[in-house]
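One protein chain is absent from this view; the other protein chains keep their places.
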Amino acid sequence: MAINWFKYSAPTTFYGLAGKLIPFFAWPAAVLFVVGLYIGFFVAPTDAVQSEAYRIMFIHVPASILSMFIYLIMAGYAALGLIFKTRLSAMMAQALAPTGALFAFISLWTGALWGKPMWGAWWVWDARLTSELILLFLYLGFIALQASIDDPRRADRAGALLAIVGSVNVPIIYFSVKWWNTLHQGSTIKFTGTSMHIAMQHAMLAVLAACWLYAIAVSLARVRSIILEREANTQWVNALEEVRQ
Amino acid sequence: MNWAEFFAMNGYAFYVWGSYGVAFLVFLVEIMLVRNRRKKALRNLRLMRDEMGENRTGEAA
Partner (left out) sequence: MNKLSLFGLLGLVVRRDLLLAMRRRADVLTTLIFFVMVVSLFPLGVGPEPEMLRKMSSGVLWVAALLASMLSLPRMFSADYLDGTLEQMMLAPQSLTMLVLGKIAAHWMLSGLPLVLIAPVLGLQFDMSPQALWMLVLVLLLGTPVLSMIGAIGAALTLGLRGGGVLVSLLVLPLCIPVLIFGTGAVEAVNSGMSVVSNLSFLGAFLLFALVFSPFVAAQALRISME
């Protein structure tokens, strides 16, 4: 049975598909969160060096990874929209941005709360946290630009250009910040001393998967609203069950 | 299972629960915001439909 993928690149068909898919991502996400945190809190042992505070890692690391991953996916969708002129790609980019920004925020917040007891300051200008902050700025810039442009087509294409320029810059920025950090002999946040206990690895992977599934679920939900907003004048939208009530 | 000890997190309670608390708060807020966005979109669509009357024909999709 061949699936006609291009059928789903139209907002009309994708709307329905997205709606059906959300529970398949949301519920496993919730379960994996519970499982991951259970392992992280009750199975993983106390760390020799960092005592109980290291458990923050189980949310900090997945949030960081997701924030970076989502930015790349967002830029990818934006590029697709720019090249193939598919509206849905641009809508997906728009849907992903707030989720990515919020993960960046969580990463920064948990990073600060981890840093304070471990390294004595609320903000340690280590390379990764600083790069994360700049990533948050890049997200906010993308969101601000799209919010400032009224014409949806211009907003999509301008945002796409910005996202692509941003993604090219992310490695440069990361490298520069790392270099800057070693120059100023800042602290480097190490996770646990040597190797991670197997339970810690499991917990981290479970929460990472949970965050990823959560991000997909939330983005699908958000893109549905975006479709409703942007396709408001079309017949198919007005024929939807939800609207006819 | 000594719950008091568990919540104390060896003295790091503020940091650990502060982290997870805010993280879950963010998730909750995000879900609420997405829900509200959908409600608003649907409300606008219904308003538009009511304004135009029942015989409204939209552009072809």
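Just so it is clear, A and B label the chains in written order, and each chain counts residues from 1 on its own.
Going forward, a residue touches a chain if its C-beta (ideal position, glycine included) is under 8 Å from a C-beta of that chain, and two chains touch if they have at least 3 such contacts.
Since this is a predicted model, take the numbers as computed values, not measurements.
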- Since one chain is left out of the picture, which of the remaining chains does it touch in the full complex? A
- Item | Residue among A:154, A:197 or A:244 that touches the chain left out of view | A:154
- Note on the structure: Sole touch to the unshown chain from A:76, A:117 or A:141: residue A:141
- Item | Omitted-chain contact residue, chosen from A:177, A:203, A:216 or A:237 | A:177
- For subunit A, enumerate the residues touching the unshown chain of the complex. 134, 137-138, 140-141, 144-145, 148-149, 153-154, 157-158, 161-162, 165-166, 169, 172-173, 175-177, 179-180, 183
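Note that in this section only the chains that are shown with their structure count from here on.
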- Go ahead and note the Å separation of the Cα centroids belonging to subunit A and subunit B. 16
- Message: Quick check: in the complex, which residue numbers of subunit A touch subunit B?
- Response: 12, 37, 41, 46, 51-53, 55-56, 59-60, 63, 98-99, 102, 105-106, 109-110, 113-114, 116-117, 214, 218, 221-222, 224-225, 228-229, 231-238, 242-243, 245
- Could you pull out which subunit B residues touch subunit A in their complex? 6, 9-12, 14-16, 18-20, 22-23, 26-27, 30-31, 33-35, 37-38, 40-42, 44-46, 48-49, 56-61
